[in-house]
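The complex is shown incomplete by one protein chain, all other protein chains being positioned as in the whole.
Presenting chain A:
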Amino acid sequence: MPGYPGTCAPGYPSPAGAPITGPQTFVPGAQAPAPMPGSSAAYARGAGGAPVSPSGAGRPPQAQPAPYEPPKPRIDPNQMPTPISVHMHDQEIHDEQPYSTGLKTNVPLASTNFTAIDDGNSNPRFIRLTMYSVPHTEELLKATQLPLGMVVQPLADLAPTEEPVKLIDFGEEGPIRCMRCKTYINPYMVFINGGKHFVCNICRHENDVPDDYFCNLDMVGRRLDCQVRPELHNGTVEFVATKDFIAREPHPATFVFAIDVTWGAVQNGMVAQAAAAIKDALYGGRGLPVGAKVAIITYDRSAHFYGLSPSLEQAQMMVVPDIHDMFVPIHEGFAADPIESRHVIEGLLDSLPSMFMQNRTAEPVLGAVVQAVHEALRNTGGKLFAFHTALPTFGPGSLKQRDDPKLHNTDKERTLYEPQDSFYHDWAVKLVESGISCSLYTFPNTPMDLATLSQLSTVTSGELYSYPGFEGKRDGRRFAADLRADVERTYGSNAVLRIRTSDGLRVDEHYGNLFMRNHVDVELAGVTSDTAIGALLQYDGRLDEKQDVYFQAALLYTTSDGQRRIRVHNVAVPCTTLIGSMFRNAEVDTSMNLIAKAAVTEALSQPLRSIRERLSDRCVQILTAYRRNCAAGSPPGQLILPEAFKLAPLYTLSLLKSPAIRGGADVPIDQRIFHMCLLRQLPVRKSMDYFYPTIVPIHALAGNQGEVDEKTGLVVLPTFARASYTMLDPAGAYLLTGDGSLIMWLGRQVPAQFLQDALGVSSLEQVDIMQHSLPELDTALNRKINAIARQVLPARVGFASLQIIRQGIDQAEVQFATKLIEDRNSDNMTYVDYVCAVHRQIQVEVRPKGPVEPKWSYN
């Protein structure tokens, strides 16, 4: 097992420069109070007003003394807090009953399957706050070091059990809004003076109620029609936009697929896979959103357009060799209805691979294609899916190869994160102006300067996909699944998002794939169900602790079938003056998501080394604040973690190991950029998968595991395994998924019977590791494994390609091992060691004015 780092001895040797601060700061584990990881009381999240301070008997914290002295009293890794148990617990709570958003707090975890009932606050799928108890002053927030912000996912998909968002048409007048701050009518507006006026919940302005909206109030001051008007009792509603919101006639979406057909793309199978994937995306499943049109472009040193009009027998190919002065050579038939022109489009996609089989041209002209798409969709908006394989070195927007391994892992590395010229940014801005978003699918074999190219997707609110070392056979399915998900998901264009907050707060920074011309309006050329915008809040003044704190996120967008809409999400949460309440209602999933977004954003201006230090510092500071303010009485040798934030060290460690942030010269720049882009746009739900992989043991499925539960309609899953090599059973088999890939790990001693049933082979040696999908066999076990695989993969990525790895046999195990984030890998320490290091720092912080301690230098 060469090069596999996870096998190092349990007694993690202290690295040379590690600060061992001396025995006096440590209490051996034996002296710590017995941790109670399974205690149900410990995990009850504030139910029934549990004691504010978790220092009571039922407190969740794990006392984690860290042994460093030669006689090593080992910390039992099983005692460490893990997402698995936390998630299971949260899931159990929400399996029982639906979550009413009227509670305002105690929202389900992002990873939980829940049903929410919209009782005034938006479904947490749409907006998640980092804390559901907002401190009334900035000082209070500073004291905790917790981030205050939110992640908005305005078009998020709802569970089938949840009620769809209601559409309201206010006619020509448009929705009722506050005169002063333009907040949209929402359940938290207060009607006064017998219903003649209403007070804006955001800015406290008193507005007249228009005559035709007037309604009498009941005894407690609520409008009588409160229950029949969704905008007065639902946190999320959608308004029909009036003319005032329409700058340009809305059009149904046009999806343009632009395929690089240069030699490299043909050779690695991308062209064939892309053609097949597009066909699958268009006709294999749900297809495009209703009303959307399709256009196809291919390009090498020139751009090729295709006339797809349904009256043709076959597509007409038009080559524009004049890439320096790009134009669209087709007037009608550039974009066609995928159903009407099905015969033309299918015929074209079928023949694309053979058409370019002999293409020897290199140098794809991405810049010209962007210009052409801009020209074609200038008046309608739409979406570009670009499938690109190489650094564009020809034509407009050509770039130079500038990757320099000497810069890697130095402070100068970040110059490589900066775009090398403004072409792509400038054009991306033009695309935004026309409501065109761009999903960039990259298949690099050599460095292709994603730092520059990725602006196409980041500025235009598209997504960046990367398949390094793409091999058609191996990665084709995953690519096809990604594309299909990208195409099928809810899509809107030409959107503007505006987040309004109660007086006293304002949005300081927006994170995500977006473009901003001013400080308040987030321009999104395209918005999908996965579009997530992070917002970090800042204090303007004091908040009124007697009032709730209100947030409203309004998204103006054009639906894929050409309707202009305004979707409004409202959230009200209590204001607090107590640190304990803040910690109790903090939300680690959203906080870590936002911290990650902020961290990768800073990577352009700061060396990664200091970003890593700051991430750890932040973690320590938060935990120290908790220790100081809520658990001051506990012995100094004991590590006390706040219940809601107990996974913070694990997630921080995972973030530190992310290719976006981790050290080491071995991360290719493009890979770094890809992960940075990914982190910047990840919705909270997906970031949980990113931070901790799901590992399903499949060798010992008991009872109904692997079968569909009648009640929930979901496949019953076994308890997940932890992401540590030592936790994997050599006689077992596991499915690992996290970032969309699916890996099957087979232990060396896995029983032959299992192999026979699951894969249809009798021994490990016979396993075909080149197979990229689970075989479909007529055995119960195989069916169960297939069912589990479908269940654990991120919702729509149904058919990710499979990679089979045999313990101790396949080279690829090294790659597998890096996904086990609790182990020592990726230029960082094990989970246990990291927690110890964090604990050490907390003790340093808490200790009154001791000698100056060395800072983080654990790597």
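Here, contacts are C-beta pairs under 8 Å (C-beta built on N, C-alpha and C of every residue); 3 or more make two chains touch, one makes a residue touch a chain; residues count from 1.
Heads up, the rule we're going with is that contacts and distances are computed from a predicted model.
Participant: Looking at what's absent rather than what's present, what does UniProt name the missing chain, "Kynurenine--oxoglutarate transaminase 1", "AP-4 complex subunit epsilon", "Mitochondrial import receptor subunit TOM40 homolog" or "Protein transport protein SEC23"?
Facilitator: The record for the missing subunit names the protein "Protein transport protein SEC23".
Participant: Which of these, A:H205, A:R229, A:R248 or A:R301, touches the one chain of the complex that we don't see?
Facilitator: Answer from the full complex: A:R301 touches the omitted chain.
Participant: Among A:K243, A:H331, A:K406 or A:K711, which residue is in contact with the omitted chain in the full complex?
Facilitator: A:H331
Participant: Taking the full complex into account, find the residue in A:V320, A:A495 or A:V549 that is in contact with the omitted chain.
Facilitator: Missing-chain contact among the listed residues: A:V320.
Participant: Going by the contact rule already stated, which one of A:L348, A:L391 or A:I785 would touch the omitted chain in the full complex?
Facilitator: A:L348
Participant: If you put the missing chain back, which residues of chain A would it touch?
Facilitator: Contact residues on chain A toward the absent chain are 301-302, 304-306, 312, 314-322, 325, 327, 329-333, 347-348, 351, 354-355, 358, 360-363.
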